[in-house]
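Here it is, the structure, as C-alpha cells.
Left out: one protein chain. Kept in place: all the others.
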Amino acid sequence: MSPSRSPDHRRFEHDQVHHDDDSPLSIHDMTVAYHRKPVLWDIDYAAPQGKLVGIVGPNGAGKSTLIKACLDLVPRASGSVRIYGKSYKEQRRVVGYVPQRESVDWDFPASALDVVTMGRYGRIPWCIPPRKNDKEAALHALNQVGMGDYAFRQISKLSGGQQQRVFLARALVQDARVYFMDEPFAGVDAATEAAIVTLLRELRERGRTVLVVHHDLQTVPEYFDEVLLLNMRIVAAGPTSSVYTEENLQKTYGGRLTLLTEAAEAIARSG
Amino acid sequence: MMEWDVNIDGWIIAAGICSAMACALPGTFLVLRKMSLMGDAISHAVLPGLAIAFLITNSRGVLPMFIGAVIVGILTAVGTQVITRHGKVESGAAMGVVFSILFALGLVLIRQAADHVDLDPQCVLYGNLSQIPLDALDGGVPPAVVNVALALLLNIIFVCALYKELKICAFDPQLATTLGINANVMHYLLMVVVAVTTVASFEAVGSILVIAMLIVPAATARLLSDRMGTTLVLAVIVAGVSAVLGHLLAFRGPGWLGLDPSVAIETAAMIAVVTGVLFLITLVFAPRYGLVGKWYHRARLTLQIVREDMLGILYRWGEHRPGEDIFKEDLLSAVGRGTLARIALGSLQRRKAVESIGSDRVRLSATGRDAATKLVRDHRLWEGYMATHFDIPLDHLHEPAERIEHYLGDDLSEQLQKEMGDLGEDPHGRKIPE
Partner (left out) sequence: MRVSARSISTVLMGALLLGIVVAAPAGAFGQSDPSTHRSITDTRFDWPTWSSVVRVATLRDHNTRIVVLGTTLLGLAAGLVGTFAYLRRRALMGDALSHATLPGVAAAFLITGEKNLTYLLLGATVTGVLGVLAVLAIRQSSRIREDAAIGIVLSVFFGAGLALMSIVQSTSTGNAAGLNQFIYGKAASMITSDATMIGIVAFVVVTGTILMFKEFRIVCFDQDFAASMGRSVVLIDLLMMGFVVLTTVIGLQAVGLILIVALLIIPAAAARFWTDDLKAMTMFAGTIGAMSGWIGASFSALLPKMPTGAIIVLTAGILFLFSMVFALRRGILPEAVRRIRLRRRIALQHLLRAMAEIEERTGKPTPIDSAELVNMRSWTQRDLRRLTNRAKGAGLLTRKSWTELELTKLGRTHAQRVLRNHRLWETYLIEHADIAPSHVDRDADEIEHVLSEELIDELERALEAGQDIPPSPHDDTPDTARTMP
C-alpha cells in the first residue's frame, strides 16, 4: 500500500516521470479541469510513430480538451506532455494544429491564401511580413488540397468543406511531424471527406503522426490505425483492430459512467 | 459647514432614491440578459430625442420630452439590430456606432439650444440634483421628484405585472417563444421602459448616474443571490442605499476630508462612486460568490482533505498493525507536516475523532473509526469502479481514488455502493470494509 501524501507531494513527483522519448506524443498522468471541474482525469498515453490515431468518444468526453491541453492551450491541473521527448514549448516547430472550423469567424476579412499563409507565421520572426516563398508554399498547399483555384476567394464565400480544406492546407504549410486535428470531418461533403482521407494517408506515408478527433464511429476502422477511446478518462487505447470492439464502445458510450460525471460535478460544486 | 435642511436635502435624497430604484428594476433584466450596454447606449441616445422635442415644442414639457425619448430609445434598439443584421457588424460595435452618432447629434442640438435653456452639456452628465428643491412651487413637491417617483411607480407596476414573462425571457428567450410569449415584444418593451426611466431620471441625476444605476446595483445583487426575486429586491436596496450614502458623502465628505466646507461635490457623481464601492465590497466579501468567501471555502476544503487523509492513514495503520498506536510525529509527517497538518490534527482531536494515547501517540476513537471506515470504503470501491470500467494499470488506481474520496458526498457514496457494493475486495486484493 502506498502511503498517503498531500497534493503538493504528488505534483512534485511528476517532474521526475520518465517519458518515452521516441513517441511523437506521450502524456503522463494528465488531469485538466475547467473551473475546478475535471474534464480529463489521469490521462496516460503514448502515441505510436507514423500512425493515424483516431480520438473517439461521446460529446463532453474531453476530446478537444485533450488536444488543447497537449498544445498548452488550456492549463493542465497536473501531469506532463512530451513531444518526441521534449516539452511542447521546445517542439512547436514540429507540431501542426487544425482547430475546429467553428472556432473562428469566417466573415473575417481574409482570402484563402491569407489564411494558409498564417501557417508559416510560426517560422517568420516578429514584425517581418511573410515573403514570396511563404506565399508560394501556401499556394502549393492549397493545390495539394485541391483548392488552388480558390486562393484569392474571400473565406466566407467558401463552402464548409472548402473552409475545412483551407484549414488543412494551413496545417500542411506548417510542415510538422505531428499533427493534431480537431474534428476535420465535421460537416464536410463527401468529396472533401475523401480528399482529407487521402491527405491523411499521404502524411502517414511521409512518416507523420496524425491525431484526429473523430465523430463518425462507422468510419473509424477504415480511417485509423490506432484508436483512443475517451470518456473523461481513457477507456481503451491501442491498435484499432484489437481495441475498437463492441465491448469497449459500449463502455465509452454506454452511459454507465454516470458516476464519473457526477463525481466531477461534486468536485466543481465543492470549489 | 452647510446646515442640513430637510426641505432641501430631503427632496434631493428623495429624487436620488426614486431615480436610482427606478433604474435598478429594469437594469436587473438588462444585466441578466447580457444587454447591460444597451442601457448605456440608450441613456446616451435619448439626448437628441430630448433636444429635438425641446426644439420643436420650445418647451420643457413632460410629454414631448417623453415621446421624443421613447422614439429615440426604440430607434437605438432597432438601429442596432438593422446594422447588425444588414451590415453584418458585430452587435457590440453596432451599438457603439448607433449611440455615439446619436449622442454626437444630441450634443450639437443641445449646444444649439444652450444659449436659451439650462439644458447644458454638464447637466447632461450629472443632472441638477441640487437645483431640484428650488423648483418647488410654494413649498410643494418639486416637479422633478414627481417625475422620478412616477417612473419608479411605473417600473414597479411593469415588473410586477410582467414578472413571469420577464423572468422567462431573461432565462431563455427561445423557451419563452415556445410558451407563447413574444420575446421580441418583451425586448422592445424593456427598451421602452429603460428609455422612459432614463428620461425621467435625466433631469435630476444625469446620464452618468442612469448608467451606473442600471448596471451596478443589478450586478451587485447578482453576486449575492441566485434567485430572480431576491436579485430584484437586493438591486433596489443597493440602489436606495447608494443614493442616501452618496448624498451624505457629497454633503459631508469635504468636511470630513478637511477641505473647505464650501467645496461642493456633485451628488449624482458621488452616488455613482458609492454604488461602485458597494459593488467592490460585495465582490470581495459576498458569502458565496465573493473572493473572500471563495478563499475561505477553499481553505476549509484543504483542511478537510488533510483531516480525511489523516483518518485514512490511521485506518490503514490499524489494518497493518492491529493494536499498535501510531506516533503523532509519524502521522504529521505522513501528511506533509507543517502548520496545516497540526491544525488538522487539532481539529480532529477537538471533534473527538482522534484521541491521544500518552504524550506522543494517537489513535482513532469510535466516531473517528466510523468516519475513517467510510472513507476507506469509498476509496476502495472507487478503485474497483475504475478498474471495471477503464483500462488502467493497477499502480495507477490509487491516486485518482485518493483524490476523489474527499468529494464523494452521501449521494454518490450510496450510488457507488449500489453499483459496486458486492465487491468484497478492491483491485489490489484488500478487503473493503463494511
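Order of writing sets the labels: A and B. Residues in every chain begin at 1.
Keep in mind that, in the parts below, a contact is a pair of C-beta atoms (placed from the backbone, for glycine too) under 8 Å apart; a residue touches a chain by one contact, two chains touch by 3 or more.
All values derive from a computational prediction rather than experimental measurement.
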{"item": "Contact partner of the left-out chain, one of B:Leu63, B:Val108, B:Ile281 or B:Ala299", "value": "B:Val108"}
{"item": "Touching residue (missing chain; options B:Gly10, B:Gly92 or B:Gly255)", "value": "B:Gly92"}
{"item": "Sole contact to the chain not displayed, among A:Gly85, A:Gly122 or A:Gly187", "value": "A:Gly122"}
{"item": "Chain not shown: contacting residue from A:Ala46, A:Ala77, A:Val104 or A:Ala186", "value": "A:Val104"}
{"item": "Option touching the unshown chain, where B:Gly79, B:Pro133 or B:Gly384 are the choices", "value": "B:Gly79"}
{"item": "Residue ranges of chain A at the interface with the undisplayed chain", "value": "68, 71-73, 89, 92, 95, 97, 99, 103-105, 108-111, 114-115, 118, 121-122, 124, 126-130, 149, 154, 156, 170, 174"}
{"item": "Positions on chain B contacted by the hidden chain, ascending", "value": "31, 34-37, 39-40, 44, 48, 52, 55-56, 58, 78-79, 82-83, 86-90, 92-97, 100-101, 103-105, 107-109, 111-113, 116-117, 121-122, 125-126, 208-209, 211-212, 214-216, 218-219, 222-223, 250, 254, 259-260, 262-266, 268-273, 275-276, 279, 283, 289, 291"}
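Everything below uses one rule, namely that only the chains that are shown with their structure count from here on.
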{"item": "Whole-Å gap separating chain A and chain B, where each centre is the average of the chain's CA atoms", "value": "37"}
{"item": "Touching residues on chain A, where the partner in the complex is chain B", "value": "1-10, 29, 41-42, 44, 107, 233-237, 251, 256-257, 259-260, 262-263, 266-267, 270-271"}
{"item": "Chain A-facing residues of chain B, complex", "value": "88, 297-298, 301, 305-306, 309, 312-313, 316, 320, 334-336, 385-386, 389-393, 396, 398-400, 402-404, 407-409, 411-412, 415-416, 419, 428, 430"}
